[in-house]
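My questions all concern the structure below.
The other protein chains are all here in position, but one chain of the complex has been omitted.
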Amino acid sequence: MTETRAISLIVNGRPRGATVEMRTTLVDFLREQLRLTGTHVGCEQGACGACTVLVDGEPVRGCLLLAVQADGARVETVEGLAPDLEHLTPLQAEFVRHHGVQCGFCTGGILMSLTASLRDNPRPTEAEIRDTLAGHLCRCTGYQGMVDAVLALVAAGEPAR
Amino acid sequence: MTAPASRPAAARRPAGGYIGAPIPRREDARLLTGRGTFVDDLEMPGVAHAAMVRSPHAHARVRRIDTEAARALPGVLAIVTAEDIADIQKPWPARMPSPVPGTSVRHGVRHTLPVAKVRHAGEVVAVVVAESRALAEDARDLVEVEYEVLPVVATAAAALAPGASLVYEELGDNIAAHIIQRVGHPERAFASADHTLRETFRVMRGGSHSMEGRAVVARYDEALDSFTVWDATQAPHAIRAMLAYLFDLPEHRVRVIAPPDVGGGLGPKTSFYPEEALVCWLARRLRRPVKWIEDRLEHFMSAAQEREQVHTVEIAFTRDGALLALRDVFTHDVGMYGALIAPVITACTVPGPYRVPNIHSEFRAAYTNLPPTAAVRGAGRPQGVLVMERMMDRMAETLGLDPAEARFRNLIPADAFPYPVGMVFRDGAPLTYDSGDYPELLRRALEIADYPRARREQAELRAQGRHRGIGVAICVEGVGLGPFEGAILRLDSRGRVVVTSGAPPQGQGYQTAFAQIAADMVGVRFEDVDVVTGDTGAIPYGIGSFASRVTANAGPAIALAGGELRQKILAVAAHLLEAAAADLEIADGAVHVRGLPDRGVPLAQVARLGNGGVAFGMIMPGGLQVGLEASAYFAPSQAGYSASAHVCILDVDPDTGEVAIVRYVVGHDCGNVINPLIVEGQILGGVAHGLSNALYEEAFYDSEGQNLASSFLDYPLPSAREMPRIEMFHLTTPSPINPLGVKGAGEAGTLPVPAAVAGAVEDALRPFGVRVNRMPLNPARISDLMHRA
Partner (left out) sequence: MKPPRFSYHDPATVEEALGLLAAHGDAARVLAGGQSLMPMLNFRLARPGHVIDVNRVAALATVSPGPDSGLRIGALVRQRTLERSPLIRERCPMIGQAMPFVGHPQIRTRGTLGGSLAHADPAAELPAVMVALDARLTLRSARGRRTVAAEDFFVAALTTALAPDELLTEVALPPWPARTGSSVHEVAIRLGDFALGGVAAALTLDAQGRVAGARVVCFGVGPRPLRAAAAERSLVGGAPSAAALAEAGRLAGAAVDPSDDIHASGAYRKRLAGVLTTRALAASLASAAAHAA
């Protein structure tokens, strides 16, 4: 039984190589081996969305993909959005203004889904924003602050990415 | 990557001070950039991973545990059972006593690992530690446990039935408490009333489902014989007390830290759990940090839950719709372990905002073979609100009154405060409402909902065969419970004010709100204040974040200590500036003589002298006290009482039972508000939880105590698509019981939602004569109600 495999992938624009156990999920690999802990694990069955990252530009559940399956892929995580705390992206800044974060555990995955969806559709309606968010569970906010953050971004006509 | 925008600018001091200003949270930037500090995110070199072996049976004797095969697996570090941890297998101390004089709580004795028998499916019977979580789970699968299955009691009714199997043999029955409170002469009132109504309501179990489950890492320092425990807890000082007790250590050798970021709590993270003791024991045994992260299945199986009650309620009223008496008798399912917080609060929540001159309130709380209970956001209150508001709707229907009018006829008037209900609240103090204006709260909620127009539209739609319903609910919420919370404020060597308080946040933004209070009270800039929370090594005493209590306890403590620190700063600065303290002011990081901005001294310099800095020689200048530090503990005399009024307008599809919420209006009064942005966020989250209880989530256990809905696929939480837009307003009646005039808001949003939704659904389906006596109202249940009606 081959237990491990060497993989190489691009994570947040940076080439990374690692040896992973075959059964290790992408999110566990990102968190434990690359120490990118901004992506969280909430249910391990693809229902809560906390582990959502972008693989080749598309949002996927990090708990439902094996790390070996990301070999050769381009992966984006929440850590890749802003260079530091002082330079938030427009989306992140609107989350602050509209109180889109409370405990923040689910936030990384939510930002990645919204980021991907805004690339496809920079001018979403409220219903479309809620459709994107529907793949995520948050127990703190009631989602309204997040929805308002994206609506504000759209209204400001900021480059949505 | 896009050109980054800058973070929203630091808050400028608002004209009226920072308190009351909607200052964006300072927590957000790190959380939005993936730099949070949740337990599982902390770098912990050498950490080993624990997996719990849990009983599949709800009630069973543990005959034998065979760990041999599991031990043989490479990478396994330890497997322990109850025998191994004999040194900490002490009976857990009794929990909260009954606050009601003349009544008592009967405590079943629990141990860290079960002695002889397990009492719920999911109870830990052994622990595996290995080099990785996956390996620990591999080994867990190889642990063989032999059980002798015992008869199960899976509901309070089953537990209270004659001859029921006993959860704790030593108690002789399954009754955890039987508490009666009485006001006036209810029997007399019932006998002479124009009308009486009687109903039975059932509220189902539910969980917290914070997105982060429980999580704990422990490290043991052999040289110091001490533990450091990072714990996603709501109550680090209570965890410290339990660990110090179990390990027989002085409290200063157990440091419990709730990291700045805890991924939601919502009640269950207030409790102490076996896993916390086990991880510590294993860290000591292995001389390695040991981590346990609760996965979602474990959260379903073993984290505390709440809510399940069955109420039989009667009201007596006049033909004019004046309430005369209330009789509420209910059962509460405690599960295999739990404090009696929720049912006591339920009993006290039922009378609500109404004048009820005669009350008989009685409950029996029963141990069952279900997971333990604690408070879940709302903590007994939503059940009480549902019961009373459903009866108000029924009274209105009986008398042909509008539901809002029926309420107005009974609301406690604004000039009647303090208003004694005549019962004893969960804090042991009289249930006396401190302040409020319930008629105005309801009036404005109806005004914003455009209630008369909504009723007209409802009539028009009904004529077209469409089923719109309007639900109104109003409630009072005991909040800000003591006994106390403390704050230590100091001016550090950088000239920054550091606020330390015991209760840890789980998303409530204490780092922002506490800094607002401290900045105003000390008189420094918001950005010059740092906040430390949840660390028993940093402040000796604390209670925790639950019961919507922190702003009303820690807030005044910060304010009191802040005033004192300000005086100390000014005294030292007065010496440096050779001026009278009364002539000084603090601005822009310095103290200067009022009107003479050039004659000043930076706060950092004040700190160097005030904290005994060496630059000023060996002897403290005459009369100056060392230590720019002030601490205060604020202990409220009683709970405060917030209030909420909700209006829910919805449509029901009679063919499918689906509900579509058209409008949802929330009015809320929590006294003075420190940060409206944060308070609104708390309310919105609470409403979402309430809607989830009203329409979506429901725990199902079969008669063997097996959880039938133990994943997010079977236990649906609402997403952004299910949530309607919430329209919110605030009313402010400051609390007289603390110097900030604040109450509490963390749970408020949850309370009236099931009642408002139930009222609206029943209203929508009035032509069918549907009776809503059970939640949640999923499509199938609504449709079945119609077909039964």
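By letter and in written order, the chains are A and B; residue numbering begins at 1 in each of them.
As a working rule, contacts are C-beta pairs under 8 Å (C-beta built on N, C-alpha and C of every residue); 3 or more make two chains touch, one makes a residue touch a chain.
Given the structure is predicted, the values throughout are model-derived calculations rather than measurements.
Note that the undisplayed chain, when the full complex is considered, contacts A, B. Of A:T52, A:Q92 or A:T141, it is A:T52 that touches the chain left out of the display. Within the whole complex, the absent chain has one touching residue among A:L65, A:I129 or A:M146, and that is A:L65. Touching the chain that is not shown, out of B:E137, B:E362 or B:E457: B:E137 (per the contact rule at the top).
For the chain missing from the display, the contacting residue among B:P24, B:P186, B:P403 or B:P716 is B:P716, taking the whole complex into account.
Interface with the hidden chain, as seen from chain A, comprises residues 1-3, 5, 22-23, 25, 28, 44-46, 49, 52, 58-61, 63-66, 68-69, 113, 117, 131-132, 134-135.
By the touch criterion stated above, the residues of chain B touching the omitted chain are 132-134, 137-138, 141, 295-297, 655-658, 696, 698, 700, 708-709, 713-714, 716, 718-719, 721-722, 778-780, 783-784, 787.
To be clear about the criterion, only the chains that are shown with their structure count from here on.
With centres defined as mean CA coordinates, chain B is found 28 Å away from chain A. Partner chain A is touched in their complex by these residues of chain B: 1-8, 24-25, 27-36, 38, 40-41, 43, 134, 208-212, 261-264, 266, 293, 295-296, 506-509, 677-678, 680-681, 684-689, 711-713, 717, 719-721, 723, 725-726, 749.
If you check the complex, the residues on chain A that touch chain B are 13, 21, 23-24, 31, 35-45, 47-48, 50, 77-90, 92-93, 95-97, 99, 101-108, 111, 129-131, 133-147, 158-159, 161.
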